[in-house]
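So that we are looking at the same thing, I have put the structure below in structure tokens.
A single protein chain has been omitted from the complex, and every remaining protein chain is retained in its original position.
Chain lettering (A and B) follows the sequence in which the chains are written, and residue indices restart at 1 in each chain.
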Amino acid sequence: MNKKINKSVIINIIMAIVAYGIVMALIYGGFLGRQAMSIIIPCCINVMLAVSLCLLVGFLGELTLGHAGFMSIGAYAGALTTNALNLPPMVELLIGLLVGGIVAAVFSLIIGLPVLRLKGDYLAIVTLGFGEIIKSVINFLGFTGGAKGLSGIGTYSNYKNFTFVYIFVLLTILVISNLVRSRHGRAICAVRDNYIAAEAVGIKVSKFKTMAFVISGFFAGMAGVFYAHNVGILKPGNFDYNKSIEILVMVVLGGMGNIKGAIVAAVILTALPEVLRSAADFRMLLYAIVLIAMMLFNNSKFRTVMIEKRNLKKAMSIQKEGE
Amino acid sequence: MSLINNLVEQLINGLRTGSIYALIALGYTMVYGIAKMINFAHGDIIMVGAYALYVFAALLGLPVPVCILLTIIVCAVLGITVERIAYKPLRNAPSLAVLITAIGVSYFLQNVALIIFKATPIPFGSVIKVPSIKIGGIHISGITIVTLIVTVIAMAILTWFINKTRAGSAMRAVSEDKGAAALMGINVNKTISMTFAIGSALAAVAGILFICQYESLSPTLGALPGIKAFVAAVLGGIGSIPGAMLGGIVLGIIESLSKAYISTQLADAIVFGVLVVVLLVKPSGLLGKMKAEKV
Partner (left out) sequence: MKKMTKVMSMALAASLVVASLTACGGGEKKAETKAAETKAAGETTAASADGDVFLIGGIGPVTGSAASYGNSVKQGAEIAIKEINAAGGVTVGDKTYTLDMVFADDEATEDKAIQAYNSVMDQGAQAILGCVTSGACIAITDLTAADGILQITPSGSAMDCTKNDNAFRICFTDPAQGVTMADLAAETLGYKKVAVIYNQSDEYSTGIREAFEKEFAAKGGEIVASEAFSNGDVDFNTQLTTIKGTDAEAIFIPAYYQDATYITKQAQDMGMELPFLGSDGWDGVLGTVTDPATIEGAIFLSPFFAADPSENVAAFVADYNEAYGATPDQFAADAYDVVYTIKAAMEQAGSVESADLIAAMTEITVDGLTGDGITWTAEGEPNKGSKFIQIVDGAYTLYE
């Protein structure tokens, strides 16, 4: 048992290093054009967002449509912090990340507590509502720059600092995947699968729901800080429900509750629109068709048959090994 | 006096937007109540309805009643097609998968419209000409009255249809338990198709009234009313037909009053704030039924 875990840990570490090596080689080997360079960090940001949302949607089993709201809180908090500070860029960014993450986590707690009573579609609509409220309030407040946006943010998280961003991406993945595998994570999954049964065996449902909300919000906030320092200008309109849905789509395409899938989906969905840029008008249309086709394929008989076949093969090979 | 006058006018403004929300919300609630899915593409079917009316009335120059009929047919057929292609294969999939597909359909319809009709808004005068009424110093535009009447009629017919007809009871049976309904000899697929046809026909009617009220076509015209109507449906208790009507009207009035007397800047925040509060106090919405959880 122990050996197995060790092995998978080693494989994961190797994967992380290989991915890092490939990206570094691509950046410094001159294989990439500027356009491809400029989507490396957005890929990282989306991976963080998708993995953090995966905790809520995939493991806690609650559909939320307000993830962009937490991202925007983190982004604004982080950007205001680094704008106010006058330290070396990386130190500023580090402090900004912490502030952004914590502020977003606090808001997740404030919002998470009352909505614990709700489930399913009702929770979805309330989180959508909160996303819109956050957007509206940021637009209204003076110190956020309102509709003009908050500009003059140092673009610290560009591809030259890929290593720095990558460390935080790994941290996000590590924390969330370990959490899911821990006792707490099992409790969270139990809440998803049957919350009445979970309650009956003594799991404090509301405690675990709040915990998942806060952790997810924290990492979404950090992703927001990276976003702010990648783009250099923040506007409340960019964090609308379309952005939340974009993140949700990544989680769902990755196969809900599958962190690796979410990572892959986040990278692909960030790169896809850029690859399809030459298709201009038809780009969004293709995006829609791919989305529908993927969902249909994921749930099609064809796929179930394939999986069954694979399982059958496996069973056969086990039998052979047994012999 | 002028203050009361002003209040009455603002209430009428609320009714005006509220009745459109209510009409759209009826479609949402209908589909949700029976097929148990949030049809995110509902708002875009309104958009298709508006463009269809434009094509029939302005480009082909057909008589108005024919245009309206054709528009409703186009949307109903579109609704059935979408259901067959995109939703039916997912009937046993997790509800989230269906939701994502619906979002995909919504993007698809918007972008097809964008490619065909381009992004530039097209002006399109109202095909329904009703003179406005003046009571005291208060103007009520004709189209507002028409919308309100149509919404009430639609609600009444729907309620009657679902509660009194055979097809309606089939729908309720499918809503309760698909498996059991199938065993009782109900054609589940046909019933769900019919639900989508009715829901989309309602969207077509909403699209027609919307375009007659606001007179400008763009590929994203259905998106915002779609979301607001969705909120209205949840506010009223999704799945409940009178609830959708109530939710729509209440939402419209809250929106109007908060814009008029609190702040135009925070109106959206207030609308969603009310939704959150209502759901926290009564988690199933104003008129929704709370189902007991079974282990």
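As a convention for this text, contacts are C-beta pairs under 8 Å (C-beta built on N, C-alpha and C of every residue); 3 or more make two chains touch, one makes a residue touch a chain.
These numbers come from a predicted model, not from an experiment.
Student: Determine which one of B:Leu109, B:Val174, B:Ala223 or B:Val278 touches the chain that has been left out.
Tutor: B:Ala223
Student: Who touches the missing chain here, B:Pro65, B:Pro123, B:Gly136 or B:Gly185?
Tutor: B:Pro123
Student: Consider the whole complex, including the chain that is not shown, and state which of A:Met15, A:Ala84 or A:Ile196 touches that chain.
Tutor: If we include the chain that is not displayed, A:Met15 is the one touching it.
Student: When the complex is taken as a whole, what residues of chain A touch the one chain not shown?
Tutor: For chain A, the residues touching the absent chain are 4, 7-8, 11-12, 15, 18-19, 22-23, 26, 31-39, 42, 139-140, 146-149, 151, 155, 227, 230-238, 260-261, 263-264, 267-268, 271, 274-275, 277-278, 280-281, 283-284, 314, 318.
Student: By the contact criterion defined above, which parts of chain B meet the unshown chain? Give residue numbers in ascending order.
Tutor: On the chain B side, contact with the omitted chain comes from 2, 6, 9-10, 13-14, 16-17, 111, 114, 118-126, 132, 139, 141, 214-216, 218, 220-221, 223-225, 255-256, 259-260, 263-265, 268.
Just so we're on the same page, only the chains that are shown with their structure count from here on.
Student: From the C-alpha centre of chain A to that of chain B, how far is it in Å?
Tutor: Comparing mean C-alpha positions, chain B is 32 Å from chain A.
Student: Which chain A residues qualify as touching chain B in the complex?
Tutor: Going through chain A, the ones touching chain B are 57, 63, 114-115, 117-118, 120-122, 124-126, 128-130, 132-133, 135-137, 139-140, 194, 196-197, 200, 241, 245, 248-249, 252-253, 256, 281-282, 284-285, 287-289, 291-292, 295-296, 298-300.
Student: Help me check something: in the complex, which residues belonging to chain B touch chain A?
Tutor: Those residues of chain B that touch chain A are 32, 38, 86, 89-90, 92-97, 99-101, 103-105, 107-108, 110-112, 114-115, 227, 230-231, 234, 238, 263, 265-266, 268-269, 272-273, 275-276, 279-280, 283-285, 293, 295.
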